[in-house]
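Working notes, structure below.
Up next is chain A:
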Amino acid sequence: MSFAGPDIINIILICFLITIAIAINFMKDLLYVVIVFGVYGLIMVLIWLRMNAPDLAITEAAAGVATTTLMIALIMRTTRKVK
Partner candidate 1 sequence: MELTIGAKLLNNYPFLGSLIIFGIGCYTVLSNSNLLKKLLGINIMESSIFLFYVATGNIRGGVPPIVDLAQPEALYINPLPTGLMLTGIVVSISVTGFALALIIKLYRFYGTMDANEIFEIRNEGKNNGSSS
Partner candidate 2 sequence: MVALVKENAPILIVIASLFSAYLLPVFMQYRRYGIVGFLALATQFFVLFGGIFLATQVLAKGSFRYILAGWEAPWGLEITIDPLSTLFLIMIGLINLLILVYALPSLADELGNKVRATWFLTLFMLLTAALCGMALCHDLFNLYVFIEVATISGCAIVGAKGDARSTEATFKYLILATLGSCFVLGGIGFLYNLTGNLNMLFVNHELAQTWSNYQYALWVSLSFFIVGFGIKSAVFPLHVWLPDAHSSAITPASAVLSAISVKGYVLGLVKVFYIAVGPLIVASLNISDILLLLGMGSIIAGSIFAIAQTELKRRFAFSTIAQIGYIFLGLGLNNQAGLTGAFFHIFSHALIKTALFLIAGFILIKTGKSQIKDLTGIGKQMPLTMGAFTVVSLGMTGIPLFSGFIGKWNLLLGSLEAGNWLAILVLLAGSILAAIYLFPIIKQAYFTTNQDYAELKENTIMIVPILILAGTVLLLGIFPRPVLTLASQAASMLLGQ
């Protein structure tokens, strides 16, 4: 069983994902957590692009990454203001 080039890149990207997921688990500062979560989403988008699902990648980039990260960032701003 030999791996073609693209597969190795995918494996590396998935290893990145696993690392980031563990990092999110153990980070303390919420701002960093949110930023790293954005990176996680972008890597996921890359993997989907490489797996021939461009429609999904576009939707995830627009909705999943951008909207979710923005919403969470806004929430963090308002919650800090209340303090």
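The candidates came about this way: all candidates are chains of the complex that A comes from, given by their letters.
Here, a residue touches a chain if its C-beta (ideal position, glycine included) is under 8 Å from a C-beta of that chain, and two chains touch if they have at least 3 such contacts; residues count from 1.
Bear in mind that the values here come from a model prediction, so they are computed numbers and not experimental data.
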Item to check | Touching candidate - 1 or 2 - for chain A as found in this complex | outcome: 1
Item to check | candidate 1-touching residues of chain A, taken from the complex the two chains share | outcome: 1, 4, 7, 10-11, 14-15, 17-18, 21-22, 24-25, 30, 33-34, 37, 40-41, 44, 47-48, 51-56, 59-60, 63-64, 67-68, 71-72, 75-76, 78-79, 82-83
